[in-house]
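Just passing along the structure, written as structure tokens.
The complex appears here without one of its protein chains, the remainder shown in place.
Here is chain A:
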Amino acid sequence: MVRAAQPNTSETKDFPGASVQVRSVSHAFDNDAQVLPVLGNVTFDVPSGETLALLGPSGCGKSTLLRLIAGLEMPKRGEIGVDHVRVVGPDPSRLLVFQDPLLLPWRTVKENVAYGLEAQGIGKEKERVLQALQMVGLSDFAAAYPRELSGGMAQRVALARVLVNRPRVLLLDEPFGKLDSLTRMTMQEELLMLARRHTFTTVLVTHDVEEALLLATRILVFSSRPAEIILDLENNLSFPRFRDDPEFISLRRQSLVALGHGEEFFR
């Protein structure tokens, strides 16, 4: 398990976080004759090592922003940089974890984790693969096929498949959205452990206000489509964070109000 592993300085050096620059980015989808704007002039910076949460109503364009940072799509307008170098395509230094694990069912857990290393021609590197599986606590399932895993385990494998490449920016697209609440809590804790021990920069897309407040050091709240930043919230709460901490409650209220809730019916 993640908890069992000891902090290791050489490991930390393997994960130097990168800073991310998003500069006046607008994006739209061309649907037949119609143009659907999804992002409207978004600008922000993520310093190296920060955990940033992008919070907003579902379908607002947060996930599109992650795809743009990953380099899977190019923005219609504006620029995205990583360490002040313009993003022009996907790269294993910026890796995405999706809501679904999206494992390759014909590969065993071990082979799924090794996929990136093989693709980059690094070779199978058994040690690195096993180390990544250890990080997510699945060493015993190295030879299993994805169909034999539970949802939480599959998502852990997806995380290991990313971590084995020692990414500098970790992009998480509602990674715990489909997990049951207990598994979700466990994985949130594990992610915090990883983020603490390594210095990678994390951008987390979520529509769960509590998740954002528990995990992130900074929260950007987006409006509905086309997404624009409506609130930039620092979250300096120390760990462990408590859901009933007055400061936590106040931050949650601010976020909910920004999202258009908590005024009339809920407080």
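The working rule: a contact is a pair of C-beta atoms (placed from the backbone, for glycine too) under 8 Å apart; a residue touches a chain by one contact, two chains touch by 3 or more; residues count from 1.
The working rule: contacts and distances are computed from a predicted model.
**Q** Since a chain is absent, check the UniProt entry for it and pick the matching name: "Putative effector of murein hydrolase", "Oxalate oxidoreductase subunit beta", "Cytochrome c550" or "ABC transporter permease".
**A** Protein name of the absent chain (UniProt record): "ABC transporter permease".
**Q** For the chain that's not shown, point to the residue among A:25, A:38, A:52 or A:70 touching it.
**A** Selected residue, touching the omitted chain: A:70.
**Q** From the list A:96, A:132 or A:259, pick the residue that touches the absent chain.
**A** Considering the complete complex, A:96 is the one touching the chain left out.
**Q** In the complete complex, which positions of chain A touch the hidden chain?
**A** 67, 70-72, 90-92, 94-96, 98, 100, 102, 104-107, 115-116, 118-120, 145-147, 161, 165
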